[in-house]
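Shown here is a partial selection of chains from the complex, left in place.
Letters are used for the chains, namely A and B, taken in the order the chains are written, and counting of residues starts over at 1 for each.
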Amino acid sequence: MMRREETMKIFAGSSGKKFAGDICAILNTELGQSETIVFTEGNIFVRVLETVRDKDIYLVQSVALQPNNEFMEILFWIDAFKRANANSVTLVMPYFGYAKGDKKDEPRVSIRARVCADAIEVAGADRVVTMDLHSPQIQGFFKKSVDHLYAVPVLCEALDKLNLKNVVAVAPDAGFAKQVRKYAGRLKASVAIGDKIRCGHDEKAEITTIIGDVKGRDAVITDDFTITCNTLADIARVLKEKGANRIVACVSHLLLDSNGIEVLEKSAIELLLSTDTVPNFEAQKSKRVRIVSAAGLFADTVKRIHHRESVSVLFEDLYN
Amino acid sequence: MMRREETMKIFAGSSGKKFAGDICAILNTELGQSETIVFTEGNIFVRVLETVRDKDIYLVQSVALQPNNEFMEILFWIDAFKRANANSVTLVMPYFGYAKGDKKDEPRVSIRARVCADAIEVAGADRVVTMDLHSPQIQGFFKKSVDHLYAVPVLCEALDKLNLKNVVAVAPDAGFAKQVRKYAGRLKASVAIGDKIRCGHDEKAEITTIIGDVKGRDAVITDDFTITCNTLADIARVLKEKGANRIVACVSHLLLDSNGIEVLEKSAIELLLSTDTVPNFEAQKSKRVRIVSAAGLFADTVKRIHHRESVSVLFEDLYN
């Protein structure tokens, strides 16, 4: 009989190598051997290089900066593991980029997150582990169980070190109004919410405003991700105008592109905190960016899953 | 060849008779004949009393005040129509009570809306029509297409008649912060959002506050539904304290029970507007309650679906 530890095997997709490696280092285990080949015309081919028969596979890869390549690769990995007779495949997808497409808020569009969930399940995934989905409902797009982690503990630990005073947690818009409460609770902060108001005759012109009291407070703008940094910078500007003191921003997933870095560096934002769920090596170099690793959180989660322990216990304070 | 009109047939579940009848009256068609028998021990039995072979069935029933009976009955109807060789079954579920169970915001609970969606689809429904789901993501719980209607147009038409001035649209909590914008847009109103703050030493004690400016304004508190009226009354009280003028409330679905009516009548709420998606005949009698019929909206939708016309065109202003 194999011992429980022997059945666990962590693998990484081509863009998850760094993060998976960090998890393996923490868990003191070897990353599974595999290779991904991308042909000239873009076709992806994956190959598992060691026996996985009856193993419990944890496949680590985000859908982030090359979302379509990363997603297709995930499907192929799942299939390869299942056809190689793995006992189970747990998809560890620290950031799930297509979660943004979670509703049909205009006619004749796709609910892309559900399309992706179905493709993942039909490929054969047995379970999903992810962090800070765009909306909590997305768990329900999966029929398989989803272990949903929160960046709040690791990010707030880093925020604590900044010695912010009289903090207000700011949601950039109504869509994040509910989630911002988790930060407010942990930071014992009040809440403010960004809003857009149409102005003048031109129906399209909008100005940003903030609902709630921010004067003289240190503000933490929070969101699930940022690409262009525009919204964050815009909110920061209004916060400044309304008399906020220090302004930091805090996002779970860092997709910042080169334009975004520029926007950040010109903005009123003192520091942008984020995790390493996205392999965004460029953005991590900016002085205004500070990365906190979520690898420990994921390592703990994988260990708990594999050893049949509760994962929710890690987030007990966050459930209301 | 049957003409298009001849293939349409509207049926009602036992608690949808009134609403379906109103739709039929508007569309100048007969309600399909059927009967529901509830045995002494609670077992439900349904029987279609006319041929439905190759007809397009529109089955009208909310999951509301007897949600489990109503839901099981829906499953049996769908099966009965499919086994009787209906061409298609469109479930017209004006209110979907289990939509509230749309996420796993604490450990080891069920995502009940997905459970219900799966049961509806496995029973054989081809399409769903519903109104103001608890969150827009729930459309993605269904694999089949969902025509999602909004009560905003019918409710705002009624609000217009109240001659409110300098209106602020109020979301009772962050969860409704996004949806309140649809009202604000239509009413050219500003936005305020209710919030709960923990106070004192007791972590459990919470006081209600309001983020945003309400002084001297007429306030419209909006929500998707109310049962106890407690939240609405609480917000109304704070609005009053903060200097709001007239206060009306506006919910899409009226589940108010007898206690709720009492709460309403003692509250600062001048009038509670709602639609008739829930057959809540008791609550409709209260003088503080005003019902606006959504039957016209659903009749128009069914007609458009059946005649292959756009439904989204009805809500063009609401998509941002």
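Here, a contact is a pair of C-beta atoms (placed from the backbone, for glycine too) under 8 Å apart; a residue touches a chain by one contact, two chains touch by 3 or more.
The structure displayed is predicted, hence computed values, not measured ones.
Taking the 2 visible copies as a start, how many copies are in the full assembly?
So the full homo-oligomer, as given in this file, consists of 6 copies.
The criterion applied here is as follows: only the chains that are shown with their structure count from here on.
When the C-alpha atoms of subunit A and subunit B are each averaged to a single point, how far apart are the two points in Å?
Each chain reduced to its C-alpha mean, subunit A and subunit B end up 33 Å apart.
Quick check on the complex: what are the subunit A residues that touch subunit B?
102-108, 111, 113-114, 118, 135-141, 143, 146, 148, 171, 174-175, 177-178, 180-181, 190-193, 195, 197-198, 211-213, 310, 312, 319-320
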